[in-house]
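Note that one protein chain of the assembly has been removed; the remaining protein chains are unaltered in position.
Our next item is subunit A:
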Amino acid sequence: MRHFKSQLLLLLPAAAVYLFFLVLPLWTVIAESFRTFTPGRIGAVAGAPLTVKNYTEFAGPVYATYFGQTYVLAFFASVIAIIIAFPVAYYIAKNASASVRKIWISALVGLMFLSALVRIYAIELTFGSVGILAPFMSFVGVNMNGTAYINIIIIVGLLHYAIPISILIMIGAILNLNPRLTEAAQSLGASAIESHLSVTIPLCIKGIVSAFLVSMTFGVSAFAIPWILGRGRVQFISNIIYSRFSEVSNYPSGAAISIIMLVLSLLMIFIISRIATFFDRT
């Protein structure tokens, strides 16, 4: 009994922080999202009438584009990150010696600590419309102001973070893999590639899905990357939320769009986890 009490005590600080700084503000956002907004004011008036208009406003095709841009670009970035990161993670986990592995991991963690803004401006200065590659791009006939090009540059920006985090997550999954399994597969006639496709990848599915979800969460909530690299041509939901709160002070609308995003993301995590569990037979 005393044991139980002391365990509760251990949870207390976390519970307090969680309630006070996460649940309470979230509740405020939900409450705000159902208030009527009078243009010109800053946020909703206290006691303003309740409405769902803030939500129905986003049903239109304009907003579908924003949601589409956000989720599709984040999706592609996450998938590309997995494809690039998996072989690297495999190499680091299986072939590198313990000390080389440490160097890799430190380098990857360091890469993630590099300021996001620095990296984004570095990309802009290299691949942007006035970047050092601009003459070359116009020479080979790439329209640097086209939406397609901007989309690609945004994906590149997202990959800067998604690749290292995916590698780090998948190293763990691959390290846990019994090396005898791929050997068993190869002794049964499967080539190196075949044994990875039929054994390694299915058994790492949890790690792959985790990496995907983390990259996806990061991508969907990205703000500075679409803001700077999108140059107003491509906007993510975060940019819309920001403009609702800071530029037009329509708090109820900003709150509603945040809630929609939260629900969409939870739904995505739920569905993907279900799919992963279905495939994970271990």
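Assorted remarks:
FYI, a residue touches a chain if its C-beta (ideal position, glycine included) is under 8 Å from a C-beta of that chain, and two chains touch if they have at least 3 such contacts; residues count from 1.
Here is the rule we use: contacts and distances are computed from a predicted model.
Of the names listed as "ABC transporter ATP-binding protein", "PqqA peptide cyclase", "4Fe-4S dicluster domain-containing protein" or "Dehydrogenase", the one that matches the UniProt record for the absent chain is "ABC transporter ATP-binding protein".
Checked against the hidden chain, the listed residues A:135, A:189 or A:232 yield one contact partner: A:189. Interface note for the absent chain: among A:93, A:123, A:199 or A:222, the touching residue is A:199.
Hidden from this view is one chain, which touches subunit A at 178, 180-181, 183-192, 194-195, 198-199, 202-203, 280-282.
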